[in-house]
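The complex appears here without one of its protein chains, the remainder shown in place.
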Amino acid sequence: MIQPLTDAKPYTLTPGSNGVIETQTLEVSIGPQHPSTHGVFRMDCVLDGESVVALKPVMGYLHRNHEQLAERMAWLGSMPYTDRLDYFNSMTNNWAYALAVEKLAGIKVPDRAEYIRVIMAELTRLLNHSCVIGFMLQDLGAWGTPLLYAFRERERILDLYEAVSGSRMMCNYMRFGGVRVNLTDENLATAKDIATRFPRFLDEFEKLLTNNEVLLARTQRVGVLPKELAINAGISGPMARASGVDYDLRKVDKYGVYGRLEFRVPLGDIGDVYDRYYIRVLEMRESIKILQQALRDIPQGPHIAPEVKLRNFKIPPGDGYGRIEGPKGELGFYLVSDEGGKQPYRYHVRPPSFINLTILEDMCVGHKVADVVVILGSVDIVLGEVDR
Amino acid sequence: MNVSLDHYLMLSAFLFAIGLCGALSRKNAIIVLMGIEIMFNAGILNFVAFWHYKYFAVLTAQMFAIFAISIAAAESAIGLALVIAVYRHYQSIDVDEMRSLKG
Amino acid sequence: MGFIGKGLFEGMVVTARNFVGSYFDKERLVTVQYPEERVQVPENSRTFPFLVFDKDSDPVASMRCVACKICEVECPPQCIYIVMDRDEKGKPQQRPKVFDIDISVCMQCQICVEVCPFDAIKMDNNYEKSQYGRFDELVEHLPELLKSNEFYNKIKPTEATAVDAKLKADAEKKAKKAAPAAKPAATAAKPAAPAAPKPAPVAAPTAKIAIPDDAPFTPEQRQWLSGYLSTVAASGVAPAAAAPVAGTPAAPATEAPAGNWPWHDPGLGMQRRLDLAKETPIADKLMAAMAQTDCHACGYDCRGYADAIATGAETDLSLCLPGEAETANMLKKLMQEAGKL
Amino acid sequence: MEIAFWILSAITVIGAILAITMRNLVHCVLSLILFFLGIAGHYLLLRADFLFAVQVLIYIGAVAVLILFAIMLTRHVTGTEGPREVLGGKWWAGMGTAVIIAGLLWAIIRKDPLAAMLPAGMASTSVTEIGRALVADWLVPFEAMGVLLTAALIGAVVIALEEVIRKR
Partner (left out) sequence: MDQVYKVAPQLLKFLSYLLGWLPWIGKPVAGFLSNPPAWFLLAVAIAIPILFVVSVFPGIFAYTTLVERKALGRIQNRIGPNRVGRWGLLQPIADGVKLLTKEDIVPRSADKFVHFLAPVIAVIPSVLLFSVVPVGAGLVPVDLNIGILFAFAISTASVLALFMGGWASRNKFSLLGAMRAVAQVVSYEVPMVLAAVAVVMAAGSLSTLAIAKAQGGGILNVTHWFVFRPWGFVGFILFTIGAMAESARTPFDIPEAESEIIAGYHTEYSGFKFALFQLGEYLASIAMAGITVTMFLGGYNGPGSGPGILGGLISMFWFFAKLGGMIVLTIWIRGTWPRVRVDQLMSFAWKVLLPMSIVNIVAVGMWHYIAIRPIAWVVTTLWLVLWFITLSKLAASENIEKREYRYAS
């Protein structure tokens, strides 16, 4: 299914092979400087007229040595760097890393901290999904309107982030064994306000676009990802669920307090761009439910496990893999601690957008060049995470 | 000096010769087609010139011009389709290389 | 599904509503006209670090930073550079001579603030730091970094109040501890070292006699005097003279000892400290080799680190940041002398 | 009138010559468009408004664009022919024929008594008249033309998509 591009297949465009009018194929390098590659990402497309006959994703323009840096740094020192992986979802990145370290060090997280984490993660999901849809529609050519509506809502969530953690995007909020700052009642009220207000935004958003014939025609049956391919390629997150793979770590692992919360996992059947769009809308609606439950149930208590030291934090030798259901898919951190235990011996990130990106060619070939950017938009990548 | 029919006839004869030259001497099938278009236009110009200078009252010349333009359009469509078909077959649109009648 | 074009039409209704709404509804029009109006940043908001000092009259002397270099080490992108101030004799001065933060490298993660044991470095919320240059202009030096405690109180009232309360409590605790210790020191003149049995010659006079800030001395003199007096008091040579010179009867100790360790005074030189600890067990000697700031850069206080080395729990001898290479070498030497290395 | 005639004639002739002599195919087409424009100008000069519009609409809007498409479909997109020989093997024959025909026509025109004729009138025909003529006197040719165009349309599609159809 997934063939390496060194394979000769995509480029052997011998005349007469496909039977249509022989046109000269055009090799177009979309990116690294392009309005809709969502960063410095390049797609080497071979076009036959407007149709894509081969596509090679080229990554690494934003490589920042994340893993090696972390291996030369104290455990805590990597926490702000995880913010910069997927800069839209720093909260969930923090959580995944904290979860991995907590597993490795055997730290118990207080209940309140778990609830705070759930609240933050679901807010992040709302933020990410609304913006992804906005970006995707931007790629579709809806000239920024949906994107700016999404940004308007994102602003409220970011304001809450800033009030809580001090920064809008680079939150650096989670700590091993809890969170850095406790949520005040005022913060909780803001979160509640967001949770009540968001459905209204979603309704407006859907009215703007879900039934829009142009959108339907552009997205349905475009970039289909079959279920088998999704499973084989290790796709996770909304993309896998849009293809009908019932895989949500919140249900599978029940990490944090997700076991106590009630929510459903929407599934698509076809796995095209429209499914990926609509699954995200439905997931946002579920996230709001989770938020409301978490805000209702959040207990009083400490926000961080008191025994965890900030400095000279050491972990006994061993390895551990912590993963969460990030907005983009399964975000995992694999950590190995060795003698001394002051820094990770090995630090590996399983970035969802990178792995989801690997099947870009399989989804794009045969479609028009205009679809490529939409399919890329529906994959939902952040180059900070892809290239690390 | 007033512009007379003479001038137009000379002009169109000249254009016709240019078109013929292009159609006969260039290798590229598309240029050959373009030469034919030039010849067509020269002919149509003749019609219109005669209409203007002599048969002003009747529309026959204009009708001829209209029909000629239509036919030229049809001809170029077919011609270019043929060029594309030939190109697909020979990977070339050089008229010199189209030697066989067999498809 | 209705007729084709219904979805298109509905979308146009939504945009029309937004168009009109943006004129009347504050919820919709969220734009802020930046240079004229600014959003009120939340109290927690953070941008770049600054250093807190307490007294406006003398920012450098009253800054809380002791140049322990914890932040320099812990800073993930390594954007802090500290050089400890030393007098001409090479004695550490308990404050940084150079404190640079490269704000083009700083990623505003607040880890320096979290790890600082002295509440000396805090996060500013000034987000207008753009400069015309890319290099020197983006490095902040000590003068720019120093901000008063009032400023800190102004930008982050809640946090700063808590910090002030904590510092006050700490100071009181230390003063309380110091007070009983100081009394024997004062009376120690005649009984000549009234048998503080276990460690070191004198029990009490470890109290660091600090010259008050309002005393008529230059900072250097003050520093020297404090050290001198402390030494004198500790060794019990001229105890009676101590009080009058100190100016105020019970000089509030800014840095009180935690135990009966006469060498536990960062104002003393290395040699002097080791002399004081000459007759003591290896752990105490090791402790005397430390910089005595109790900065926790090593993960312990000075006592704890010494004990950990002595018991073999800690093998890394280079953890004492304020002591720099001097301490590390001395530790190595001591360990070798003790035959443990 | 005279100035306009000479300018337009110059445009036309230059356009035509460039169209068959330039090496770059796209330049050829652009010159051809110049030629078409010149001819259209001549129509305007000859008071044939409708033909002017038809000329622009069909030749520039359709034929030229069609040729451009054909070039794009068959050639390197830059349209350059490279160092290859652009003239056919018997180019001198073509040139000769053209020169002889031009000479013949020239001689005939000089001889013809009609040729020195000056304009008969200045009023232009209205579109209404042309329209009426097309559906009255010229109905049969008009319909035949419709059939021809349809046939050409289908024919062009069939020829160009031959192999696709065969594959299916």
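A, B, C and D label the chains in the order they appear, each numbered from 1.
Everything below uses one rule, namely that a residue touches a chain if its C-beta (ideal position, glycine included) is under 8 Å from a C-beta of that chain, and two chains touch if they have at least 3 such contacts.
Just so you know, these numbers come straight off a predicted model, no measurement behind them.
Although it is left out of the displayed model, the omitted chain contacts the following shown chains in the full complex: A, C, D.
Touch with the chain omitted from the figure is made, among A:Leu55, A:Ala70 or A:Leu137, by A:Leu137. The missing chain, though absent from the display, is touched by one residue of A:Glu50, A:Glu186 or A:Asp297; that residue is A:Glu50.
The omitted chain makes contact with just one of the residues A:Tyr81, A:Tyr97 or A:Tyr149: A:Tyr149.
The residue touching the chain not shown here, chosen from D:Ala10, D:Ala62, D:Ala93 or D:Val158, is D:Ala62. One chain of the complex is left out; on chain D, the residues touching it are 24, 26-27, 30, 33, 49-50, 52-54, 56-57, 60-62, 64-65, 68-69, 72, 77-79, 124, 126-128. Of the residues in chain A, those that touch the hidden partner chain are 26-28, 34-36, 47, 50, 137-145, 148-149, 152, 208-209, 212-218, 220, 246, 248, 251, 264-270, 274-275, 278-279, 282, 368-373. Contacts to the hidden chain, counted on chain C, fall at residues 1, 3-5, 8, 11-12, 14-16, 18-19, 21-23, 28-31, 33.
Heads up, the rule we're going with is that only the chains that are shown with their structure count from here on.
Between chain A and chain C, the centres computed from C-alpha atoms are 40 Å apart. Each chain gets a centre from the mean of its Cα atoms; for chain A and chain B, those two points are 62 Å apart. Chain contacts: chain B has residues 84, 87-88 touching two or more partner chains.
For chain A, the set of residues that touch two or more other chains comprises 16, 21-22.
Interface residues of chain B facing chain D in the complex, by the touch rule stated above, are 1-11, 13-28, 30-31, 33-35, 37-38, 41, 44-45, 48-49, 51-54, 56, 59, 62-63, 65-67, 69-78, 80-85, 87-88, 93, 95-96. For chain C in complex with chain A, the touching residues are 1, 4-8, 10-11, 13-15, 18, 28, 30, 41-46, 70, 74, 76, 107-111, 114-115, 123, 296, 298-299. The touching residues of chain A, when paired with chain C in their complex, are 73-74, 76-81, 83-84, 145, 149, 152, 155, 159, 162-167, 170, 172, 180-181, 204, 207-216, 309-312.
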